[in-house]
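Note that one protein chain is taken out, while the other chains of the complex remain in position.
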């Protein structure tokens, strides 16, 4: 188990820790954006700047042995679980020593050692897999909980329905976290979904559902602690709709032309990092303290990137391994 | 368009007509049961005795040009649309002149000419197809409506979710009719589904939902007329949960050992044909009138079976046709 | 001991459950009612509701549950009833289960067994009769097993459950009552090994599941005409046992493959391609595929019977091949 994962479980969730975790993800993704623009990063790149509070809030509520699954837009969640930044960069870059030794790439960051069971590229596909992780926890009586992150658009695919029903009837310890960032690709959720509150879909499964502010990391953390504890004690699954916003396009060079004027600006005002920093300033932190956290994390992330860039590509023959035991 | 289908559209739904339609289905399926027991009917045979009021009530509310899809347990719905009885028997028996010329069998009775678009063997698979029929009606502005019959167990499969969401966001004229017969195969619905009222699932799609007594053919007919008219006028889809009971096993020789003692007997007391007959007696029909309807329909069905049994099997080479145009 | 395929499968499940607490069984109606095909009968009573699970009609959730629990170290045995229903959870099977080990760079094993009933001949028509094993041949990461008798059913199911990789296990629904010998203490049988059931000199006939009996019958009849047929039971569809089959062809110089599936994208086509590449010089003539017609499975009795290959079609193929 890596250092940061142990830290995650034991440390009190001080604001500095939360801020550091969100900054780590933000800087990681900003680097990815630059690398992509510079042609140094191949393939798909789905960034989640602006959504960090959801991942950090939920993963900070977990303990060792708990697990997580996420989507192609899963850098944040994987890092929040404690995956090493250098190895995450390494995977983005397709390097040996990357989390998946270069076989998975941006859409499939996986670090089983820290409970990050996988990032999945087919919308909805990992919800059934989270059901299985919850099933195993209940089967073994381990008390472990699984957190499953997915998007608003994913609530319209069949696997969502089957998974929530299944988890509910079996009372499995799975928290289904819908990151409602208002869009599935270029489509506003209201164009594809005839109800406004996705959390209400929990009712179809006799499941607890609630909507939270996904940009207030403390709101997220509070809900997460409450629901994770409930699931751990056998209270069963829950559906959480975390309202948030992705500040970049859906993928790669999508300029987000479909956004109504002013929408992005409004949400930038509600950037989760900004909100936490404001709160910290109000409760006595100084700007220079915040600046130094920022500088420190920026340095760490930068160093991790440089480290990863120094790694070689895996040899071409490595492709023939890992198909089967 | 066959005679009975035209009749269906124009005739007032007198009780004698409703009774005749239900008896036709009942006798048809009783014959199937016997044929199967006698080894004269091959393959799967999913019977629906006790559920006739749902099919008859809904299909009697339709007009020419309307369409219907159903499941492997779809003899009732197909006959209620007006498919000729002899050709339905012919298909069960795999004869040339059967509805599908012997290619489909019990699970796939289809009569496109009367709007019976098909019976489908994979649970949930026809709900998306009904969406398409509704889509075409809206696309063309034809005012046609599609009725989609499926079981309680089918509400747990992904295709159910996708279809209802899709039909709702597009406001398609589709009535989703869940025949809640309390079991999916041998599993009581409560063992697999964490909510009691399946009609409540409509809320996830901002859709109208209601539960009705599926054994009172007039209740069914009233709901059907109301919802079909609403859909025809652009009011969009609805989910109806019709409470009913299958009096035979799930398929073939299933003895239904999983039923609690007394359950079947209670439901036999609420047999839809019995209920209608009782009502007719109360409102002035004589027992001999009812007896003569019964005898007449029994004779027709018997004659249809004999007719179908006189047909030859299709030649083996017929298997090579109908794959493509 | 003479047992049916059904009994052999039931015993394999029971023995695996008894041996390893991480093994559990999950599927629609597999617990309280012992399964639609009655393969899991008695398991609930013996192992309890903590090991044997009924589910909603939710195949994606069933397979996902198997995958996720295997990622967590369990050893699930999932049933999806008719193999045709693999289509409703195809993404879970081919995009997730088959690829997770690879995409993660080998971080995890995935010991999932998925049982399903394939095959025609029972008048179940187009949506309940398919040999769905052919849908998975282009998907690296899956092992495909298809036994034809009780001993193989037992031994291969034990091996599948013990295997660290995902295995799709195909049981022919027309063969559950077929009888055969099962040892008192039967052993697992290695996945990937075909079995020579009858030695012969003039041609090699490779068949799977229900077609094995037809091949043996055809061999019997051809023997009366002095034609000596070697009959090989494929047993594993992926990986194919090229060594055993190639060695046979090197001796007989003639190859016939028999399957109740159309030719396109089938295991027979895969095998022909491999054997032609590896044993071209041994072949006196082109391999012959005795296959089902290129149509969905028809319902009617005469049509379905004609659709399925049988001993007659194998005899004709062999005569055509050897008298050419």
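Letters A, B and C name the chains as they come in the text, with residue numbers starting at 1 for each one.
We adopt the following convention: a residue touches a chain if its C-beta (ideal position, glycine included) is under 8 Å from a C-beta of that chain, and two chains touch if they have at least 3 such contacts.
Small disclaimer: the values here were computed from a predicted structure and weren't measured.
> If you put the missing chain back into the full complex, which of the shown chains would it touch?
A, B, C
> With the full complex in mind, choose from C:141, C:186 or C:200 the residue touching the hidden chain.
Of the candidates C:141, C:186 or C:200, C:141 is in touch with the missing chain.
> Using the touch definition from the top, which of B:101, B:152 or B:213 touches the missing chain?
Considering all chains, including the one not shown, the answer is B:101.
> Of the listed residues A:113, A:203 or A:323, which contacts the missing chain in the full complex?
Residue touching the absent chain, from the options given: A:323.
> Tell me which stretches of chain C touch the chain missing from the display.
Residues 84-85, 87-88, 90-91, 94-95, 98-99, 102-103, 125-127, 131, 134-141, 238, 261-270, 272-274, 276-277, 280, 285-289, 293-296, 298 of chain C touch the chain that is not shown.
> Tell me which stretches of chain B touch the chain missing from the display.
Interface residues of chain B facing the absent chain: 67, 69, 98-104, 108, 110-113, 117-118, 120, 122, 125-137, 139-140, 146, 158-159, 162-163, 165-166, 169-170, 321-325.
> Mind listing the chain A residues that contact the chain we can't see here?
42-44, 94-95, 100, 102-105, 107-108, 120-125, 153-154, 156-159, 184-187, 191-193, 258, 313-320, 323
Note that in this section only the chains that are shown with their structure count from here on.
> Using C-alpha centroids, which chain lies at the maximum separation from chain C?
Here the answer is chain A, farthest from chain C.
> Provide the C-alpha centroid distance between chain B and chain C, rounded to the nearest whole angstrom.
36
> I'd like to verify one number: the distance from the centre of chain A to the centre of chain B, where each centre is the average of its C-alpha atoms, in whole angstrom.
One centre to the other, that is 46 Å.
> Counting in whole Å, what is the centre-to-centre distance of chain A and chain C, each centre being its mean C-alpha position?
Centre separation, chain A to chain C: 40 Å.
> Give the residues of chain C touching no fewer than two other chains, as numbers and ranges.
Counting only residues that touch two or more other chains, chain C contributes 55-56, 58-60.
> Which residue numbers or ranges of chain B touch two or more of the other chains?
156-159, 191-193
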